[in-house]
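Would you mind keeping the following structure in view while I ask a few things?
Selected chains only, in their assembly positions.
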Amino acid sequence: QAQQPKKVIGLSKPNLKGPYPTAELYGILDEAKARGFTVIVQDAGGYANIDKQLDQISNLAIKKVSAILIDPSDPAALNGVVQQARDAGILLVGAGVNVVASAVEPDAAVSSSHCNIGRELAKGAKALLPDGGSLGVLAGPPGSFWATERLRCFKEDIAGTNIKIVAETTSEQDAATSLTRASEILQRHPKLDMIYGADDVYGVGAARAAQAADRCGRTRIIFSVLGEEAEDMMNAGCADYVVAQQPVLIGRTEVRVVSDLLEGKKPEPKVINVPLIAITPDNLKTVDKAHLRPPAGWRP
Amino acid sequence: MQSYGERLHVFDREEWKAGFGRIVRERAMEIALPVVTLGLVIVFSLLSDVFLTGSNFRNIGIAAAALAAVAFGQTFVILTAGLDLSVGSTVALVSVVLAFVMREFGLVPGIVAGLLCGAVVGIVNGLIITRFRISAFITTLAMLSVTAGLALNLAGGVPILGLPPAFGRVAYQYWLGLPIPVLVAGVTLVIAELTLRYTRLGRHICAVGGNEEAARLSGIHVERVRVIAYAICGVTAAIGAIILTARVSSGQPTLGATLPLESIAAVVLGGVSLAGGRGSIVNVAFGVAFISILANGLNLLNISSYTQMMIIGLSLIAAVALDQANIRRKQGH
Amino acid sequence: MIATHSAGEDNAILATEAIGKDYPGVRALSNLSMVIRRGEVHALVGENGAGKSTLIRILSGDARPSAGRVLLEGKPIMLDTPGAARRNGIVTIFQELMIVPGMTVAENIVLGNEPASRAGRHIVSCRQAKAIASDMLEALDCADEIDPGARASSLSTGHKQIVEIARALALKAPIIILDEPTASLSDKEADALLRILRRLRAEGTTILYVSHRLTEVMGLADRITVLRGGRHIETLETSSLRGTGELIELMVGRPLTELFPPRNRTIGDIRLSVSGLTRKDVFEDISFDVRAGEVLGFAGLVGAGRTEIMRSVFGADPRDGGEIRKDGRRLTIKAPADAIRSGLAYIPEDRKDQGLVTGLSGYENLLMASLADHCRGGLIAWRHACQAATTMAQKLQFRGQLSRPARTNSGGNQQKIVIGKWMLTNADVYIFDEPTRGIDVGAKAEIYRLIQDLAARGAAVIVVSSENAELLHLCHRILVVSAGTIQDEIPEEQFDEHRILAAAFKGHDRSAVGPAQERRNNE
């Protein structure tokens, strides 16, 4: 009790499985340690478990944390609890997104918003297929906010081009299932020009399907999140364009923003956009991985 | 003329006559879970300073309310030796239907439409099971897929917004110090327990689960009773859906994915055998409390979610094993 | 209302007209016409599989006839559900126990006919339910033995049967059908039931009664209908019959020379020796020997603990003390598998629940305990195994199809499968628990012959039975068990039914209930 009591930050994630959330968590925990914060991590266990995330945000409010980093499974669903937390005087920071709830303004947000990812993917699609072509879409898990957002903005941006979506399917976020679905799309459209994956689970599945069908380089694969598998696939020539979100940097920035807010400094701008990095086989070697993934062997 | 209250207590009074010791022995099974749950509360109170606060218990209550409603309906189905895996996606479908109707026609029509939708899903389940003689497991698994697809199709895969703000506020309001969702679950509990104990339907449900053949040969319309049990389960799923939809103040086509397995676990924790026949809603409420308190306490203790999964699994086994040991000791094995 | 007994066809209350019933591969009933008169006790007799239960299922709305029709009060009637039969005043007590184990006795008695409370038609009045249950148990003279608040699962088989009878009585129906109600009752309980049936007849109730106990039938029935192979053979006035022999001849279609074969006369050394066997609160200090070639009987009242003794010997139940020796060698029996390895065989009292896997074929059931003998290099040689099973079935005069699920066979044939299963293990100690329960006279005679054959081949045989006549004709020695202890040992020269009964009741005099009984009541 010699020093002043440590400040406590809450983190509410709908899901912690997979390279992106794990890397973000690393950034948060590492930065928090450096700044003397304690982090309470709450994981709803899946994007569909909206009610669990509600309960967990209520839990954080009860623990009287100073701030909550929120990645809403669905912003429209969180208004009630988030308002409760706001009323309890807790700072609310968007974690990886620019919103915490649809009707509650965040105190700050560190974002590479889902919509922006979709836009960035569209940029890549247009660059890879300047003359247009056929596109298969692995849209993500059914009914999930993040995947819907990405795809919505992606579609907005490719509208008017000659890129035509010939197949679109939602499926469980499962490595083997996405591989099967991608194989089927390739089966039906053997000359398909491109596959879109909502994140690396879908993208890597598509890349493996292309590999199995011997379509690497001819069927272009684009997706977001550069995990180790994604890097492997890109090295093998089966992944062509990955939008990397710098999750470690996002996590670190989130903690920094909270720290600033607690010291009374208003972050400028309120919504900090951590730049997305478009990764292609050309810059794969040179990009700084320290902001993309935790050091090897790190465990939550 | 005897009063209604008198009749309600006719069994208990006679049991008192038989001595306190026998009650304890007979009720050992029913006491085990409350004791275990109390143990949980004590442990968490010692480990966390915010656990034993009014606001946390209100939180637990709100979080548990939907699961409770669903588990009460699930009890009816399990008592007939059935099972309903479709409650989760029924909750999603009701949430979507309710949101659409409420947005167009207002609060009350929305709630009525939601309850009706739940009942219809339940009746369809019941009819398929009884008419085609398909096992409850497969039927409700298939219906899980059908209703989930329907909910997503209706909603186009995105949440439905624009519900009356009053509806969303209800989930966070109190009456007599109790959150409205908890009150709704409480009323469901009382009605369910009374139905089970004191109505002909309730007795027939237990008879069908205990020995279908005997029930049939006693002139009970076994199929009708089964269908009604599934309909009740559908309606309570709709009640759960209303609570959840109010909390998220939007129609969500993926709501309630964890409810089927959680509700069945709560029912089994509550001492109801999956082979049907006997059980009490009050015990199931303790099962719900156990699950909800465990999840809440582990979250408050900041245990990693992966480790939580392991602890929850082990606790489930431990709690049911304790129950079983009690039953066996009671039977002198 | 009450009819005169010399009535003609116009006095018919229930009649069948050319009823037929087909099951796949079996014609259970064909062209069956019979008449039941108002106010009579009409008995239905016939061998296992004669179609008695099938006829009853049709009359009670549980099965639909493939041909013909049923007439009630002379008018054709559609009995398509059990509810419909009940509404028309026909109540049935089925051969298989129809009890809801998780419910109380009172709830079981009012099942399907719950008294409505004043609060509403759909609310059950628990008080009235208890009152009805108490009244019915009172009427059955069982009010002190059965507590209406007790859980039905805690009752003995006999008491469960009584609860079923009480349920039927509570409906106060004009027609009651009973399918082998006394099969699992003790003589005392059976007598009580027969008294009640006589009283009901006096009150004008019509009764259709099925039983394999022919003396019982002769004592109770006004008229008897004999079925054979699903056909109506004859309906007789009981008063015109000279004895059971005539009835048996009609049932089996040939004169039955002897029910009990001569006893085996070559007795060898002590084969099985049990000493000091104890299971706390169930039985204590049980000691007995059986010699090769000897048939040892165990008599006693229902609930005396005989089944539990045998289960402990066989390793199916735990025991707290005692020693089992076979041919002088001490056995360590922890599970039935150990007992089987030592050459013991146990034919349980309940075929359906303990003897057979009813969904599997006759072959599989026959071979269940002896598959190891038919393995070649770890795999089962089915051809070889099935040959052995077929040979055994022929030896047992099994009449059924071995390739069909065991449940489709009649009771007697099912029992033969269970016995055959053990004979295939080449055991030399056989424990028969109620081997002839629910079995017709023809099959009984065959099973008695089998028991003597086994003894003649040098096996030691133990027979537990509640039918004393059976033990008196079959055994070389009878032990009487009461309240978990052996009360008496009677050698063949001193066989006397009164002595058995006296010993059987002795334990009951000492303490009102036996240990087994007491334990059950505690539950």
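A, B and C are the chain letters, set down in written order, and residue numbers restart from 1 in every chain.
We adopt the following convention: contacts are C-beta pairs under 8 Å (C-beta built on N, C-alpha and C of every residue); 3 or more make two chains touch, one makes a residue touch a chain.
Bear in mind that the values here come from a model prediction, so they are computed numbers and not experimental data.
Visitor: Which formula, in the displayed labels, states the number of copies of each chain in the whole complex?
Guide: A x1, B x2, C x1
The rule we apply is simple: only the chains that are shown with their structure count from here on.
Visitor: Whole-Å distance, chain A centre to chain B centre, using C-alpha means?
Guide: Here the centre of chain B sits 35 Å away from the centre of chain A.
Visitor: Report the inter-centroid distance (CA atoms only) between chain B and chain C in whole Å.
Guide: Distance between chain centres: 43 Å.
Visitor: Taking the mean of the C-alpha atoms as each chain's centre, how many Å separate chain A from chain C?
Guide: 70
Visitor: Can you check the complex and tell me which residues of chain C touch chain B?
Guide: The touching residues are 60, 62, 81-83, 86-87, 92, 94, 96, 98-103, 107, 111-114, 116-119, 122-127, 130, 149, 167, 281, 519, 522-523.
Visitor: Inside the complex, what are the residues of chain A that reach chain B?
Guide: These residues of chain A touch chain B: 16, 40-43, 45-52, 54-56, 58-59, 62-64, 74, 76-81, 84, 102, 142-145, 148, 170, 300.
Visitor: Going by the contact rule set out above, which residues of chain B touch chain C in the complex?
Guide: Chain B residues touching chain C: 1-2, 4, 7, 10-11, 14-15, 198-204, 206-207, 209-211, 213-221, 277-278, 330-332.
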